[in-house]
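Removed from the display is one protein chain of the complex; every other protein chain stays in position.
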Amino acid sequence: MLAAILSITFLGGLFGLGLGWAARRFQVESDPVIDQIDAILPQTQCGQCNYPGCRPYAEAIANGEADINQCPPGGETGIKALADLLGIESMPLNPENGEEQAKAVAVIDELACIGCVLCVHACPVDAILGASKQMHTVIESECTGCDLCLPACPVDCIDMVVRYPDAGDWRWSKPQPAVSGAALMGDEILPASHH
Amino acid sequence: MHIDQAEQARNVAEQLHHFHGGLRLHHNKKISCETPVASTPLPEHFFVPLLQQYGKEAEATVVVGQKILKGDEIGCFAHLGSGCVHAPSSGVVKAVVRRPISHPSGTDGWCIVIEPDGLDQWKELESLTDWPDADPALLRQKIRNSGIVGLGGAVFPTAFKTDEAIKRGIHTLILNGSECEPYISCDEMLMREQPDSIILGARILQQAVGATRTVIVIEEQMGAANHALKQAVKSTGDNDIEIVRVTAIYPEGGEKQLIQVLTGLEVPAGGRPSNLGLLCQNVATASAVAQAVVEGKPLIDRIITITGNGITRPRNLVARIGTPIADLVERCGGYTKDAARLVLGGPMMGYALNSDDNPVIKAANCILALTQLDIQPPQAEMPCIRCGECARVCPAVLLPQQLDWLIRNEQWIDAEDCGLFDCIECGCCDFVCPSHIPLVEWFRFGKSELRSLAVERNQAKTAKHRHEARDARLLRIKQERRQRMKEKKRAFKDDAEKQKKLTEAISRARARQGRNE
Partner (left out) sequence: MIRNFDTGAAPHFPAQSTVAGVMQQVLYALLPGIIAYTWFFGPAILIQILLAVIFALLFETLMLKARKQPLKQFLGDWSAVVTAVLFALCLPPLAPWWVALVGMLFAIVVAKHLYGGLGQNMFNPAMVGYGVVLISFPQVMALWMPPTSIASHSLAIGDVFSTVFTGKLPLGLTWDMVSEATPLDAIRSSVSSGHMVSEARQSPVFGDFGGLGWEWIANLYALGGFWLLWRRIISWHVPVMMIGSVVALGLIAYLIDPGSNPVPLQHVFSGALVLGAFFIATDPVSGCTSTRGRLIFGVGVGIITLSIRRWGGYPDGVAFAVLLMNMAAPLIDRYTRPRIFGH
């Protein structure tokens, strides 16, 4: 009896030590969770989540102050990725924060622009080029489509234009799954895909 | 690259090897080979798409109403400094509009609409008849300015390949005449009818890139082409051009597969044949090079096979770029009454066009009209039963069913690890799948999804970077302003103290004065 107790205790202690050693020895260094959340967010810096940028929102999520469904540009894909990362249930986008829209870029009507530089200051990613009393323009490739320049413009000369793909950057569409078989693989086992 | 590998790469075609998988398909080429290649009459209008090569659209260099001659440049790739689009005939530019451009997406692109004047008058041609004495760089320049692209279907600019070849140094030029897709016979007809032009092109390319040897690869059953090419080589008296016949196994005409057959080596993933000291060109490309250099004619036409059970009289035609496909079909007696699908390219890798209003482009080697009977699947799509046939026939040694599963479940990283980008979209896996899963369609979707994910990730990275830079700048400005304020305040405070001292001094003085009085 005693021998059994002792040997089990000894073995328990031994394995415990082994596990403890392995946990330290093979520890996987991972990014702090804030960085990982930030990496998923679209970096639009639009503030629709009620935080002054993507990083503050990421911090808020990490601290449990914000839900994961407050980012309209990230959309359903983003929410799903965040849910996966944090191991929580996915949820629909909070309509109070806005709705998911096609990616657009700001375009300044250069004839109407009065050169007030208000939009230049409003842009979170410095994508608007211009100086006082000079015509302004948007660097298309840098624009994240955050809409923040729209309210700043006193003469309403900025429009958000959705870019439709031309032959150059066109994408193959998702094959239509057959009624039966394919639906089985993708849709039944895993949650419905978002496309 | 290992030394022995480099050595092995030199022994092109000394011994033939095998590639993994592949299919033996019915050729179905005979029906379009029975009549000689014919020309096509001038159409009412040419619609020349500005998207003619791998990458982006060219920019138009003509304006509406401009009179142009045959061979005039009408579009150029200013940002690339390479490749042009040329006028297929003399006439007037009627419009520059968005129209169908024979693109797999079916979307419109910019086209230059030319109304031919019927004179078909060439621009002044700068021929280079003394090319054997010419500087190789000049030859490459000529290739670049003649708008020559790979005519096998990939339309990769030939000038890019030759420039790269010069940079890496190549020893052997491989001319690909093994048109492995069923139905297509344009290269075979070219080899039969214009072997001299191909041999001439081979010699020019050889000189342009400094290769010492040329191997022309054709398929076993191309007896007439073999004979014609042999005669042409004999008449030039060259002994550095060799003709090799390979067994027709699809997709051996693919560059990587062909090189494996000829050398036993695999082009490294993400690499090019030039990694092995090889340059691979289509025979039609070589012929176009010969015309461009010796006669000074830019690439404005190509041989194209009009075939399939949906065409009344299948045959090969010389078609100018920009000719509506409907005109070519008309020339072949029109459609049969059960034509159901129009394909640009071959049955395995070609893409379906939504109308015959699309124009001939440089990539168009074949117009295939298929009947409902041809395309009708014997069964609906079923779940994968993991039979492994797809893996057995895959020339890239992938596990297609595994990839399919990963893509459907959006396991993008795993899909990339499993070699999604090594897929050459040859369609072998589709062709043997008893479950009729559209594997290639999924792979194409998966590839473009992965690419756009990468683009989005890059954009997000840039945006984050710029936002952080802006935040840092704003913070710096704020701090600087605060600093200035502080200094000002201090200065003010200093001022105030001075003032105070002054007033005190004054009051003291006054007090003194008062006492004195």
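Annotations
Going by the order they are written in, the chains are A and B; count residues from 1 in each one.
One rule holds in what follows: contacts are C-beta pairs under 8 Å (C-beta built on N, C-alpha and C of every residue); 3 or more make two chains touch, one makes a residue touch a chain.
Computed from a predicted model, the values in this text were never measured in an experiment.
Looking at B:P36, B:G223 or B:P434, the residue that reaches the missing chain in the full complex is B:P434. Across the entire complex, the residue among B:A380, B:V455, B:L475 or B:A496 in touch with the chain not shown is B:A380.
Touch with the chain omitted from the figure is made, among B:L262, B:V343, B:L406 or B:A463, by B:V343. Touching residues on chain B toward the chain that is not drawn are 20, 106, 256, 266-271, 326, 335, 339-343, 345, 347-357, 368, 370, 374-380, 382-389, 391-392, 395-399, 401-402, 418-419, 422, 425, 427, 430-436, 438, 440-441, 444.
The definition used in the following text is that only the chains that are shown with their structure count from here on.
Considering their complex, residues 38, 41-45, 53-54, 124-127, 142, 144, 165-168, 170-175, 177-182, 184-186, 190, 193 of chain A touch chain B. Residues of chain B touching chain A in their complex: 51, 55-57, 101, 103, 105, 107, 109, 380-384, 405, 408-410, 435, 437-438, 441-442, 444-445, 447-449, 451-452, 456, 459-464, 466-467, 469-471.
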